[in-house]
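Every protein chain except one is present and positioned as in the full complex.
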Amino acid sequence: MDIKKVYNSKSVEEVIDLLGEYGKKAKVIAGGTDIVIALNKNVIEPEILIDISKIEELKGIREEDEYITIGSTTTFAEVVESQIFENNLYGLHKACKMVGSPQIRNKGTIGGNIANGSPAADSVPPLMALDSIVTLKSIDGIREISLEDYYLNPIKEKELLINIRFKRPKDNQILTFAKLGLRKALAISRLTLSSYIEFEDKTIDSIRVASGALAKFPMREKEVEDYLLGKSLEEKTIEGAIEVLRNSMDERLKGRSTLPYKRVAISTILREILEEALAIEEGVKAW
Amino acid sequence: MVNINFTVNGKPYEISIDENMRLIDVLRDELGLIGTKEGCGEGECGACTIIMDGETVNSCLVMGFQADGSNIVTIEGLEKDGQLHPVQRAYMEAGAVQCGFCIPGMVLSTKALLDKNPSPSDEEIREGISGNLCRCTGYNKMLIATKKAIEYMKGE
Amino acid sequence: MKKRGIGVGLSFYGTGYGNGFPDISRAIVRLLPGGRIGIYCGVTEVGQGAKTAMIQIGAETLGVTEKDIDLIHEDTSLMPDSGTAAATRQTYNTGNAIKVACQNMREKLFEKAKVELGLNSTAGLALEKGEVVLSFFPQKRISFKRLSEIYKDETIEAEGEFVAQTTTMDPDTGQGAPYWPYTFNACAVEVEVDMNTGIVNLLRAVFAQDAGRAVNPHLLEGQMDGGFAMALGYTLFEDLKLENGVIKNNRFSKYLIPTAMDMIDVENIIIEDPENTAPYGAKGIGEPVMIPIAPAILNAIYNAIGIRITELPVTPEKLMKAIREAEVNN
Partner (left out) sequence: MKLNIVGKNIIRVDAQAKVTGKALYPQDIYLDNMVYGKTVRSTKPHAYIKIDISEAEKVDGVLKVFTYKDIPNKNAHGVVLKDHEAFASKKVIRIGEPIAFIVAETQKICEEAYKKIKIDYEEIPAVFDPVEAMKEDAPKVHGDSNIIYHFKLRHGDIEEGKRKSKYIVENIYKSPMVEHAFLQPEAGLGYLEEDGTVVVVIATQYPHYDREEVAINLGLPEEKVKIINTNVGGAFGGREDISAQIHLALAAMVLKRPVKVIFSREESFLAHSKRHPMIMKYKTGADENGYLQYMEAEIIGDSGAHCSWAMNVLRKAGVHATGPYVIPHVKVDAYAVYTNNPYTGAMRGFGATQVPIAHEQQMDALAEKLGMNPIEFRMKNIFRRGSMTATGQILTDSVPLDRCLEAVDERFKFSQLWKEVK
């Protein structure tokens, strides 16, 4: 670590000015749960460190018009404690609840989970299934990008991740999440799936499925979506969806040592998200 | 060097620290609060757990300068008027202490849990201390200690 | 689909260095100012509770409470060598040395008391709550504190040594008495195996440990829980991955040990059967408490799914591979 200057920033403007001035010499820190490890092991060696965790406008969860907006420094714990993420948005609550440990959830942020670009970021698949939009800001202006496309065009050195927003779902639109970890707590995900389903009775009227740890980045599982769209959610459909996802994984993860296990284990979590969605649709409380 | 103002165990501090210090380094090397332990340096073991603005955090994952303006409780801040905190007392009495290296962090996680949830289920207790690794005790005496602490806190 | 099974595991464990190697523990007991008792002994507290257990043995022998004893065990220039805190040998070996030292100390105290109380003999003297008392005429008594004041210019101390008895084994046949004493235990568990993810969940465990005599039941149960948790990690997670001599998982985010959520309640049963050569019958249990757990889990997995896993740890990958292979073979 060889940091020359640090800033406890109080405003977005100050941060983007600093980022504009120092570029790649500067790094932004919020929860610190990933970046301090990288700093301490000299994986990254910035000269300037800018704390954004005290900037009011980056904090918190807001409901405005038809959107729900999550400030980038909102912690996992804040999502877990928010009543917004009950009922049909339970999937995001569940994902955040399964992050690391209480200490990590108290500090780690949604923005950090996205900006770090980890393939196993727990909160990303549900946000992606919600078709979220990421807002980034720099001295050159504002950039909005869908989370799905974000990984192809991620945060640039002068940019600050401001927030992420998605359309508030209707009662028949349900978000679910499932994770397979290596142990019961402090577990990095080895497989995650999230689905957003609009039901018409048991029929899937629209659907988005996103996965984590199945590729270089979290991604949409379009083949599964195409298969499930318009079908009635029953055992046969679930079996079919599992096959579709397995075929897609076989292509993608060909030759990987992890494939034989993941292609088997995926059935459990795909089944879990679909069955849970149906249960919530039918009024069973999942929380 | 950077100046920070913060409160630790009820006492205000205004100190000048190296920009490269993590909060754990500030607490141990600058303030001499050696009850906060470093076991892994990556937020996995929880030995460096402190309570920062009411929430447990791994002090190895917070930069020192970020603590500016915060209110911190370390293990040294739990005793009140020479009396052990009920969680400390319960840990002793239940036999939940062995090598002791995880204990400051574990006690603080337990306290923070009970502050938020005064009557947790077994599962919630396990979850509450799931960010604190212990290699000696198998955790079960910590569950017993936590239940004992709940009783003591009810009596207070 | 999830399948359940039950399994049992047993073990025996020979304590001490063994194989005829001189296994010696030493202790010195000294009367300190104020009548306190100092025990000087190179017994290491690694978390297992040796410090407390040793003080309990000393206090028992000298008729005082644990609060009257100072154990000096940190500085090599102040304490005799009591061997390593390993081989499950401290309770038995060093416990014996402390007991012997305290018994010798008792004789020393009796001699001094005889003089101070004007008695003709030490016969009938006993130790009681920090005093030397003539048991059949208790008005004749003198406290350790008083003795320490009278003899403040003289060191009243006694030594104790214990040498464990084992024999060297024959190099060609292995015949001999390599360890003494042995400790025994048994464990039964119930597991649930997820046939789709390969995840093994422990549902229930009953664990009985022979201790000879439990010096401190809480400490003993703590060892049993801790041994169980370590064995749980050994059975299901822990594997140092090597590639050409490089450890690939050299930190806690990669080398996983059980968290509180991975551990379950264990019904611990302490079996007491005092061992004649042991201090108050107490045998060591530090290592054995982890031994029967892994085999119990492995046998329970077999009982659940009909497949014998011969290689630890039983990771989900390994289990799924075994399940697939069994399906192919059938």
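Chains here go by letter, A, B and C, matching the order in which they are written, and residues are numbered from 1 within each.
Operating definition for what follows: contacts are C-beta pairs under 8 Å (C-beta built on N, C-alpha and C of every residue); 3 or more make two chains touch, one makes a residue touch a chain.
Note that the structure is predicted; figures quoted are calculated from it, not measured.
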Visible chains in contact with the missing one: B, C
Residue of C:L117, C:M195 or C:A208 touching the missing chain in the full complex: C:A208
Residue among C:G124, C:P138 or C:P217 touching the omitted chain: C:P217
Hidden partner chain, touching residue among C:E107, C:E154 or C:D273: C:D273
Hidden partner interface residues of subunit C, rising order: 6-14, 17-19, 42, 44-47, 49, 51-52, 55-57, 59-60, 63, 65-66, 71, 73-77, 81-87, 169, 171-179, 181-182, 184-188, 204, 206-210, 212-219, 227, 230-231, 234, 238-240, 242, 244-247, 250-252, 255, 257, 267, 269, 271, 273-278, 280-283, 286-288, 290-292, 294-296, 298-299, 302-303, 308, 310-313
In subunit B, positions touching the absent partner: 20, 28-29, 32-42, 45, 47, 74-76, 78-79, 84, 88-89, 91-93, 95, 97-104, 107, 133-136
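In this section, only the chains that are shown with their structure count from here on.
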Chain closest to the assembly centre - both centres taken as Cα means: B
A-B compared against A-C, more contacting pairs: A-B
Cα-centroid distance, subunit A relative to subunit B, in whole angstrom: 29
Chain centre separation (subunit A, subunit C; CA means) in Å: 48
Multi-partner residues of subunit B (each touching 2 or more other chains): 42, 44, 127, 130-133
Two or more partner chains touched - positions in subunit C: 253, 259-261
Residue numbers on subunit C that touch subunit B, as the complex places them: 46-49, 218-219, 221-222, 224-230, 251-253, 257, 259-261, 263, 265-266
Subunit B partner contacts - residues on subunit A that touch it in the complex: 1-6, 8, 29, 31-33, 36-37, 39-40, 49, 51, 53-54, 77, 100-104, 106-107, 184-186
Complex contact set, residues of subunit C against subunit A: 194, 196-199, 237, 253, 256, 258-262, 316-317, 320-321, 324
